[in-house]
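Structure incoming, see below.
A single protein chain has been omitted from the complex, and every remaining protein chain is retained in its original position.
Presenting subunit A:
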Amino acid sequence: MKKIKLYIPVFLLVLTVIACKIDNYPATDAQLYGTFLDAETNEPVEQDIIRGSTIEFIEHGYASQTKQVMIVKNDGTYRNNLIFANTYTITPVRGNFVPTEPQEVTVKGETQLDFKVQPYIRVKDVKIEKVGTKVVATFKLQQTVINKVKKIGLYAHPEPAVGEPIRTVLADQEINTVSDPNKIYRLEIDVPSNSSNLKTGNQYFFRVGALIDAPESKFNYAKAVRLTL
């Protein structure tokens, strides 16, 4: 019994030492950040933080070629502060822009990598304002591909990350047509009929989006607007 009592602490000590050894792998030592930019206007391309465009990256030097992913913030920026300095194959995928090619990038220290992309749709001349008891959005669409525009929407949420996936109230419309660049589109949310989610006197964020009808496409947006109801 004494022997067993002696063995247990020894065993635990051995375990601890082994565990320490495993934990002694080097920490991440680099950061990767950047912005999705419209190749024509050089403006950031607005995104969704969830179910939005994704960045896939594969670290070189490993046989497994495991794909890791980064998400993008609403303003089109992304940042990964926990990355190892190495060479990576990086590809923006399933996005709201014309598909782009994988690129080989050396990440070392603070590395900036912007993606110049062609957004499927530019949501332009956006006006979102309170008119009476309604929130009214008017805007134009400039599509850069020949596909149809599937849907347009006005989304509302208390947080600035508002968009199609993050909204408490919406007004959307299936349009399924090639958009006319001169047409003014109009969407409105009635405040009283959404009173459980939109309370008078409170601040909310509103954002206009449009979805192109292309495989794996995501919504394109204008910047969110803050309104006090």
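Going forward, a contact is a pair of C-beta atoms (placed from the backbone, for glycine too) under 8 Å apart; a residue touches a chain by one contact, two chains touch by 3 or more; residues count from 1.
Here is the rule we use: contacts and distances are computed from a predicted model.
Hidden from the displayed complex is a chain whose UniProt protein name, among "Xylosidase", "Plastocyanin", "Phosphoribosylformylglycinamidine synthase subunit PurL" or "Transport permease protein", is "Xylosidase".
Of the options A:K134, A:K148, A:R186 or A:K223, the residue whose C-beta touches the omitted chain is A:K148. Among A:Q118, A:T168 or A:N194, only A:Q118 touches the chain that is left out of the view. Although one chain is not displayed, its contacts with subunit A can still be listed: residues 39, 98-101, 118, 144-148, 178, 213-215.
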